[in-house]
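A single protein chain has been omitted; all remaining protein chains appear in their positions.
And then chain A:
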Amino acid sequence: MEYILSKLMRFSVLFSVAFGIRLLFVGFGIYQDRTMVVKYTDIDYHVFTDASRFVVQGSSPYNRSTYRYTPLLAWMLTPNILLTPHFGKLLFVTCDVLSGFLMYRILILRGLTDVAACRFCALWLLNPLPIGVSSRGNAESVLAVLVLGTLLCLEWKRLIIAALLYGLAVHVKIYPVTCALPIALSLRRQRKRDGSNDGLLTMMLRLFSKDLILFAAVAGAVLAGLTWTFYCMYGWDFLHETYLYHLTRRDIRHNFSPYFYMLYLTAESNWSPVLGLAVFLPQGLLLLLASLAFHTDLAFCFFLHTAIFVSFNKVCTSQYFLWYLCFLPLVLPRLTLSVRRGLGLLVLWFTGQALWLAPAYYLEFEELNTFVLIWLAGLFFLLINTVMLTQIMSHYQPTTTEPTKKIT
């Protein structure tokens, strides 16, 4: 067993096995879709493919209702129409393995040995959750590549590439925009300091380092360029579906968010804007605080940021969990949690989801009025996430040496 494990944890073996498993699942998905009533392929994959069909026909991808993504995605998947309908899934599983590779590089940069880095990568590469999500045709892995790529390039000090990737990441899914503050603070931090106390003006000026201006200019140009191009091509539909919908989203249907039942009950009330602010404030304040406190360790900061963002969001579905889980393998090596406690937290996290899923199933499929139970389960899940995050913070060993290495 030990022998097999040590063989498996070799870089080439691990990545080949990870890719092979994903291909198997894609193949199995094709078989299941053809033969069984319950389909393997994610509904979103059909949305992407339909949007690509419109693009191939020369019209707007937004003709497909519920397509709320960048037109880039529909463009990327045109081989779905022109070559094979499975192209997108192959692309997504490749991105999934590529994000594993980026994790590996980041872990090596953070001082882990080759074998240790492989072990932590395996938590992603052999994890059924990302395997399932990407092989079912969900595009989350593309974003994981962009965000992890940004992180790696920042640690490498390849600022222009980092900024390009970051601009693209924000364009693809708007949520990485919350990571702008820790990135800005980390770029400021890397300036030389002489230890003397500065005046207010100098401190303010320090915020705007050359690195930061370069990063902001490139990322901003990418974002603005893409936005302008697609606005010219697809008009208001693009702005609304890609950005505004996600900002103003008021989905009153049940989801993991602790706010779901409150927002459903008050959807038409005059208090709605006040409650919207009350919902946004804790999220915003916590993100600000986490940026100030942990920007010296960007990987950890990104993890906390996305976890807080998702837990306190107005809408939260299970695929949102992947947004922060892709940073977990980077954080785990520095956790001093005992295995028992770690497993305990993991069990608690899954229990929280199960407690939510049970009443949600009864509401959706059995006609039982379980609104209050779903609401309580959502609040309980937030408490569990809070306990997990505080445990992780308290057992996190920040690096004692400078984490960034400049490669030449």
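Everything below uses one rule, namely that a contact is a pair of C-beta atoms (placed from the backbone, for glycine too) under 8 Å apart; a residue touches a chain by one contact, two chains touch by 3 or more; residues count from 1.
We adopt the following convention: contacts and distances are computed from a predicted model.
Trainee: Just by its UniProt name, which of "Exosome complex component RRP46", "Phosphatidylinositol-glycan biosynthesis class X protein", "Gamma-secretase subunit Aph-1" or "Proteasome assembly chaperone 2" is the chain not shown in this complex?
Mentor: Missing chain, per its UniProt entry: "Phosphatidylinositol-glycan biosynthesis class X protein".
Trainee: Tell me which of A:Ile252, A:Leu337 or A:Leu357 is the one touching the absent chain.
Mentor: A:Ile252
Trainee: Any idea which of A:Val115, A:Ala217, A:Met233 or A:Leu285 touches the chain not displayed?
Mentor: A:Leu285
Trainee: Based on the whole complex, identify which of A:Thr266, A:Gln319 or A:Gln353 touches the chain you can't see.
Mentor: Missing-chain contact among the listed residues: A:Thr266.
Trainee: Suppose we count only contacts with the excluded chain; which residues of chain A make the list?
Mentor: Counting over the whole complex, chain A touches the hidden chain at residues 39, 43, 46-47, 50, 53-54, 63-66, 188-189, 203, 206-207, 251-253, 258-259, 261-262, 264-268, 275, 278-279, 282, 285-286, 289-290, 292-294, 296, 304, 308, 311-312, 363-372, 375, 379, 382-383, 385-387, 389-390, 393-394, 396, 398.
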